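Showing just some of the chains, left in place.
Chain naming follows the written order as A, B, C and D, and within any one chain the residues start at number 1.
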C-alpha cells in the first residue's frame, strides 16, 4: 500500500491544501494529513481545533488526519510512508521546499518528496493570507472550506 | 479622473517610494499615498508621524496622503480608484506582489493593480534596510528625503 | 489624453494578451497595440495577418492596431505615449522585462513602463505554447480568440 | 496499477534522468520513459538510438521505454497513466514546468503532474551541458551512464 504524508501547520486548512490532497489521492492508496505539534505556539488555532477542521472539511475514506511531533521524516518512517507530499504554488515556495527536500533526503534517503502544483486559481492562497484577509474584515468564501469560514468569523468578531 | 492608490507602511518613506510616486503621477490625475493603520504596532514611527513625513517630502498638488484601515481593496473602491500602484524592485518582491494582486482581483475585479519599476539605483532600497543602516550608525543621505533623515537621527541617537 | 502602447509580436494574439489589453483600457484613454515589424522573419504569421487577427479579435473604439519598426521607445515618443504596457505572467518574464524597462528608461526617461498581471488562468499562456499545442494537434479553445483558432487550424492542417 | 509517464527528449539520457526514474519507481507500479518524436530534428541522436541507450542503461522490469508523438497528455490518457513525472533541478526549470503542468491540466484535468527533485549532486546536469562538455573534449564519467559515454565519444571523435 502506497502511503503519502502531507505535513503542515494547516492554520487553518485552505482550499489550496484541499486541492493538493485531492490530487494526491489519485497517486496514493492513503494520504495522511500530518499536523505539526511543534508549531502550536505561533498558531491561531490550537492543534486539536486544526485537526477537527480538517476532518470536517475532508470526509473521504482514504484520508487520515493526525498530529506529529519531532522530525517529519522520522514520523514518515514510522508510518511506512512512500513519500512526503508538498504543494508548490510559486517560486517563493521553491527554495524552501528544495532545502526541505534535500535535508530530508539527507536524514533518510528511503522516503521520497514529491511536489504537486496547486490549481492556478489557488496560487495566491496561503493560511497567512487567509488570516490577513479575515483580520481586515474580508470575505473568505472560496478561500477556505465553509466550516473554517465560520470558525474564522468567530475568532475575528470576538477579537474586535 | 483617474485615481491611483499607492498603499504601504512607509516606515519611513524612502527615495525609492518617491521615485514610484513621481512615475505614477504621469499616469494618474491623482495619486493617493495610503498609509496602513493596522501595521502601526510593528512600526518605528507612529502613523501620524509617517503621514507627516510623507507630506513634507512630497509637496505636489496631485498627491494626497491618507491613512486607511481594513482591506486596501475596500478602501480603493470607496475612493473610486482606477488602480492600486505597486513598486517592483527585484524578484523577491515579485511573488508577494503576485499573490497580493491576485487576491485583490479575487476580492474585487474592478480595480486593477499596476506595477512600476524603481530606478536601478534604488533597487537596493527598502524601509527595512534604511532602518538597519540607521541603527548601525550609517549615513542615510540619498536613501531617504532630508526631513526623514533628521527624524531617523533623532530616534537612533536617542536610542544609544 | 493618456496613451498606452502595448508592443509585441502577437504571433498570434492570445487570450492572455487580450486580458492585458482590456485591463489597460481602464488606465488609458487609448491603447495602441504595436506589432513589431523586425520580428517578421521568425514569425508564423506575416505582419499584416497578425494585425488583421488582432483587429478582428478586439473591436473596441479606444484600441488602435499598428505596426512599428525600430526602437519601441522611439515609436512611443512619436506617438506621444504616456507609457509602455507589459504583461507579467511569471518570474521568467520578470528578468527580461526588468532589462527591457531599464534599457528603455535609459534611452528615454520620459516614457514610463508599467506592468499588468494577467489573470491566474492565463498565466500558462504564451504565443509559443499556443503554437506548440497547435502543431501537436491540441485544441486551442479558450487559449486564443475564435478567429485565431481558425487561422491556426488552416496553417497546421496544411502543414500535415 | 499506477502508471507514471516520464516524457522528454533524452538526448542523451543523463545520470540525473536515471535518478528521477529510480525515485519514481518507488511511487508507481510502472514507469514509462516516453521519448518525444517531434523533437527529432534538433537532436544529436536519432530517436531509435536514444531509446536504445535508455534501455541499455535501465534494465529494470517495471520500466518501459517508448516513443510518442503529438501531445504528451493525449499519449498519457491512451496509456491510462496516473501522472506525468517531471524532474526539478533548479529555479530555471520551475517556470517552464509550471506552464507545462498548468497547460496539461487545462487540456486534461484527470492526469496529474508530479515533480521529483534530483539529487543535489546532479542539479548541474542536463543533456545540453553534457553535449557541451563532450564537444569541448571534457570527461563524461559520472554524468551519463557508461554506454552513453561510449556513444558520445564516438560522435565527437568522429566530428573532429
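Throughout what follows, a residue touches a chain if its C-beta (ideal position, glycine included) is under 8 Å from a C-beta of that chain, and two chains touch if they have at least 3 such contacts.
Keep in mind that this is a model prediction, so the values were computed, not measured.
Of 6 total copies in the complete assembly of this structure file, 4 are presented in place.
We take it that only the chains that are shown with their structure count from here on.
When the C-beta contacts at A-D and at C-D are tallied, the pair with the greater total is A-D.
Chain D has its Cα centroid 33 Å from the Cα centroid of chain C.
In chain C, 90-91, 120, 123-124 are the positions where the chain touches two or more neighbouring chains simultaneously.
Those residues of chain A lying in contact with chain D across their complex are 2, 23, 26-27, 82-83, 88, 91, 94-95, 98, 101-102, 105, 112-117, 119-120.
Considering their complex, residues 90-92, 123-126, 129, 133, 135-139, 142-143 of chain A touch chain B. Interface of chain B with chain A (complex): residues 38, 69-71, 73-74, 91, 94-96, 98-100, 102-103, 106-107.
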